[in-house]
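For this view, one protein chain was removed and the others were kept in their places.
This part shows chain A:
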Amino acid sequence: MAYSPPDRARVKARAADLRAGFEAAGAAVVEAPVLLSAEALLDLYGEDLRARAYTTSDALRGEQMLRPDFTVPVVQMHMAGGAEPARYTYSGEVFRRQEEDEARANEYLQVGFEIFDGSDTEAADAEVFARMRDAVEPLREKVGLRATTGDIGILRAAVEGLSTSDARKRALRRHLWRPARFKQLLDRFAGRTPFPPSRLALLEKSDPFAEAGPEIGLRDRAEIESRLEALRADAAETPIPAAEIELIEGLLQVRETLPNALEHMRDIAVDLPAISDAVERLKRRAAALARHGVNVEALEFEASYGRTHMEYYDGFVFGFVVAGRPDLPAIASGGRYDALTRELGRGAGKPEGIPAVGGILRPGLMVELEDAA
């Protein structure tokens, strides 16, 4: 079934209302071009982005992408001239390729709200969540919305706390957003899966380059030798203790109401003290959410939330979904993406990044759900 959007004029009017609400909260309205340079986006998100975004090109500017989201252009714009603290709002179309499911929209409006302010990150996190909640509140009773929260910062802290080499920590951190790969690495580093035999054979050779071909390509012999050295060092590593692996696996499975999750993770922190600060941040955030009138007692917390679909979100994450409709995308979602701003900042002379949290709404889906209710 092809996607049939609700009346466009009503969706645009709703988007304008939502944006006006964020403006009233002190956000400056920003615009972003529809055509973005593909280079920066691909460098950030990798080849997978091509499966989600439309690419086009001309001979002069090269590859361009139809704006898949506003996050990147807004951060770039801020880095080029904005000063912190800043808050922005925007409204406009985003474009997403849909090759799996014809029923999903490939063009829809997004309204967003972003806060770039490092003075009190938990307060900023809570404010973004509360404003998104206020925006979807009228729908809550009509269709039954469910909010889920998570915190990738706790996971990152747990990885930092493992008794292992920096190289192994870096490998785990790199695959934080690819759960299958993360688990595979964890199993290997714990000694639960055998060391790859081809690798062992290679390391035992007196001259690993005996059968190597001629030196071709940009990845030269020195680069290969330095990886061989890294492989030797890795082979000499002692496995991560089983107890630590169990703690991290227990952490990944935490999925309960926020107060219970906090208790649970405080227990884990006794044996894995590296997560203590991150758990305290979660507690401060819960208090900040309560000050905004969020019913924290009933709020769901999932330690793994956002791991598969929110690359570079490295702290608080959240989403509002329609209960019983897993076929629909989240009606509102967002989180903290300091890691993304560090990636983008490297090329812009701002490698430290900016403290950034934000969320987006889908006014088209909101109108559609109201009509159906």
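Note that a contact is a pair of C-beta atoms (placed from the backbone, for glycine too) under 8 Å apart; a residue touches a chain by one contact, two chains touch by 3 or more; residues count from 1.
Throughout what follows, contacts and distances are computed from a predicted model.
Engineer: Name the absent chain as its UniProt record does, using one of the following: "5-oxoprolinase", "ATP phosphoribosyltransferase", "Protein phosphatase 2C domain-containing protein" or "Peptide ABC transporter ATP-binding protein".
Structural biologist: The record for the missing subunit names the protein "ATP phosphoribosyltransferase".
Engineer: Going by the contact rule already stated, which one of A:Asp58, A:Glu100, A:Glu204 or A:Asp327 would touch the omitted chain in the full complex?
Structural biologist: Within the whole complex, the residue contacting the unshown chain is A:Glu100.
Engineer: Check the options A:Asp17, A:Asp134, A:Asp187 or A:Glu215 and report the residue that touches the missing chain.
Structural biologist: Touches the omitted chain: A:Glu215.
Engineer: Looking beyond the chains shown, say which of A:Asp48, A:Asp277, A:Glu297 or A:Asp371 touches the absent one.
Structural biologist: A:Asp48
Engineer: Which residue from A:Ala25, A:Ala130 or A:Leu228 sits in contact with the chain not drawn here?
Structural biologist: Spelled out, the listed residue whose C-beta touches the missing chain is A:Leu228.
Engineer: Just checking the interface: what residues of chain A touch the absent partner chain?
Structural biologist: On the chain A side, contact with the omitted chain comes from 42-43, 46-48, 50-51, 99-100, 171, 174-175, 178, 180-181, 184, 196, 198-199, 202, 208-209, 211-219, 221, 223-224, 226-228, 230-231.
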